[in-house]
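And now, subunit A:
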Amino acid sequence: MSIAVKNISKRFDSHPALSDVSLDIQEGELIALLGPSGSGKTTLLRVIAGLEFPDAHDGRILFHGRDVSGLSAYQRKAGFVFQHYALFNHMNVFENIAFSFRVLKRSQRPSESVIQDRIDGLLRAVQLEGYEKRLPTQLSGGQRQRVAFARALANKPEVLLLDEPFGALDAKVRKDLRRWLREFHDSTQLTTIFVTHDQDEAFEVADRVVLIDKGGIQQTGTPAQVREHPANDFVADFLGL
Partner candidate 1 sequence: MKNIRTLAAIAALTGATVLHANQSILNVSYDPTRELYSELNKNFAKQWALKNGSSLAIDQSHGGSGKQSRSVVDGLEADVVTLALAYDIDAIADQSGLLPKDWQSRLPDNSSPYTSTIVFVVRKGNPKGVKDWGDLVKDGVKVITPNPKTSGGARWNYLAAYAYALRQNGGDEKKAKEFVSKLYSNVPVLDTGARGSTITFTERRLGDVFLSWENEAHLIQKQYPGQYEIVAPSLSILAEPPVALVDKVVDRKGTREVAQAYLEFLYTPEAQDIIGRHFYRPRNAAAAAKHAGHFPKIDLVTIEDFGGWRKAQKEHFNDGGTFDRIYKPYRP
Partner candidate 2 sequence: MPGSTTLHLKLHRPLRATGDRPAVRRFLIGSVLVFFILFLLLPLVVVFQEAFSKGLAAFVETFRDPYTQHSIVLTLVIALISVPLNTVLGIAAAWSVTRYRFRGRSLLITLLDLPLWVSPVIAGLLYVLVFGAQGWLGPWLREHEIRIIFAVPGMVLATLFVTFPFVARGLIPLMQAQGMKEEEAALTLGANGWQILWRITLPKIKWGLLYGVILCNARAMGEFGAVSVVSGHIRGKTNTMPLHIEILYNEYQFASAFAVASVLALLAIVTLILKTRAEWRAEQELRASRPSITP
């Protein structure tokens, strides 16, 4: 699904988090929003997800050319993975992943066997077979992250949004998960946006990198373009060029 962000502004109290941001993302792209903390990258991701609503000017969010500005997060069919996973600690792994089915109206809910099959498939995809009955507190950080992925994917979203997906993991696990994400994306071609402050991560995984600072987009391009032709001092400075 293609995504278009058009002239989005967002203020918190009096502090501007995003000012007049526009961005086009093609179907099947894997995009990194890269910038220092407080730059507005997470806010942009949350605005796209529908967790944050932009200030009412003439800003719009289009999914596949359709205006979704007024739709809830769920109606946008966007899967979201939170920075610290936000797993439901009182539910086991299976119920965490099944949550999006459990909250459906009875008439729309798939049968228990369909849910079971779907979750078995997801657990296989994230390599967590046999962990159904574990509670989140009994999992390692990497395992929790993969449960969060599976949960976000359960209801077949058309876009996947990840907030600092590897931020809280140690170096080894982070590397494995990066590779896993890249492979997962190659096999599914699911439009994916992730937020990171780590340029290695952005350059290694993403098709295109969006550099953000002070609430505005500083440069957009492939890793090679950005590295070879930094658009301004901020980009050059932030990348250490």
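Simple rule for what comes next: contacts are C-beta pairs under 8 Å (C-beta built on N, C-alpha and C of every residue); 3 or more make two chains touch, one makes a residue touch a chain; residues count from 1.
The candidate set was assembled so that all candidates are chains of the complex that A comes from, given by their letters.
Not measured: the values here are computed from a predicted model.
One candidate from 1 or 2 touches subunit A in this complex, that being 2. Residues 49-51, 72-74, 78-80, 82-90, 99-100, 102-104, 137, 140-142, 151-152, 154-155, 168-170, 172-173 of subunit A touch candidate 2 in their complex.
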